[in-house]
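Removed: one protein chain of the complex. Kept in place: all other protein chains.
Up next, chain A:
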Amino acid sequence: MPKTIDEINKKIKKGEAVVLTAEEVKEMASSSGIKEVAKKVDVVTTATFGPMCSSGAFINFGHTRPGIRMAKIWLNDVPAYAGLAAVDAYIGATELSETDPNYGGAHIIEDLIKGKDIRLKAIGTGTDCYPRKTVETYINKDNINECFLFNPRNAYQNYNAATNSSKKTLYTYMGILLPNFGNVTYSTTGELSPLLNDPGLRTIGIGTRIFLGGTQGYVAWNGTQFNTTTARNRKGIPIGPSATLALIGNLKKMKPEYIKPAIFEHYGISLFVGIGVPIPVLDQEIARAVSIRDRKIETLLCDYGAEGHPPIARVSYEELKSGSIVINNRKIKTGPLSSIYVARRIAKVLKRWIVSGRFLLSEPVAPLPRRSRFKHLIIRKGGKR
């Protein structure tokens, strides 16, 4: 008998819902079968905690008296985007400080969450309604107006694994890739990862309530670079990068343990984002999807040492997570980029929230795109007007 989200929410309110983490449900499926999962389990919690460069926060500083229309803004010497009204700004995670190469937008986000004071410097041109031309002061999360994380691309449904055939060490967003196929890195949590547990995106859509950075957040839109054309394996899992999510949530309520700035040597700054997504087990098809194990989740191993990062092999997460894989008859060490340890904790926290009735599931307001392809940027001379 299929269930509805409404029915599941009623059970959650009564404290009767059966909630398992994505790993627990897979154990159950292998011992008692998918039918049993569909019958007994109401919600499966999935999670990820990995570096997600396409993240940032909107801030409204409030007005000084007299006011300023901020045209350029720096937070602890990190430029913030000021092209929004008078005192709104967007601070992107990867923006670098103008004075410290190991500090950037991601650190501003962390400092805001921690409640630290941040030096704000802004300049404007001075207008009749906003005569002030400069301001220098300190802000923190308690003395500003709204501050929300709005990440344009998070929670990739699968991503490439990386290696390097070239003769030199590469410093990339996939970590340090050693020469001559010296190592392999991979960035998703495989069977624990949100969008890999609902490969058809049946339950996740615009408006879905989630765990974001330690508080409740929402799916705001499909993420950028959303791609539905990626080839799928027999289990319906895309083999390589496909769907993504744009996420939104109140930064003021986030916890520093679930949002962490990251420095990638000779590449730049990124942000570890903690995400947890509940999957309602509505029917047998979803029960089957949440039961798929790492063995059946595959991705492409791409060579970052060659132009265009061509794929050189197809590998499963079981192989990647085992610690080594074999390429050209050679055993090569693999290492993750995202923390399965923290992701497991997130899945458990979200499970607790649901079991205790603090967190209800939401019906998507609108579905994610059914068709969308990833375009390349074409360089051309002259344009039509």
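As a working rule, contacts are C-beta pairs under 8 Å (C-beta built on N, C-alpha and C of every residue); 3 or more make two chains touch, one makes a residue touch a chain; residues count from 1.
Here, contacts and distances are computed from a predicted model.
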Exercise for review: Look at the options "Putative oxidase", "Branched-chain amino acid transport system ATP-binding protein", "Bifunctional protein PyrR" or "4Fe-4S ferredoxin-type domain-containing protein" and return the one that UniProt uses as the protein name of the missing chain.
Suggested key: "4Fe-4S ferredoxin-type domain-containing protein"
Revision key, fill the gap. Of the candidates A:9, A:334 or A:362, the residue in contact with the absent chain is A:334
Point to revise | Contacting the left-out chain in the complete assembly, out of A:182, A:207, A:311 or A:364 | key: A:182
Study note, to complete from the structure: Missing-chain contact, candidates A:272, A:304 or A:353, resolves to A:272
Exercise for review: Mind listing the chain A residues that contact the chain we can't see here?
Suggested key: 49-51, 102, 175-176, 178, 182-185, 260-265, 270, 272, 321-323, 333-342, 344
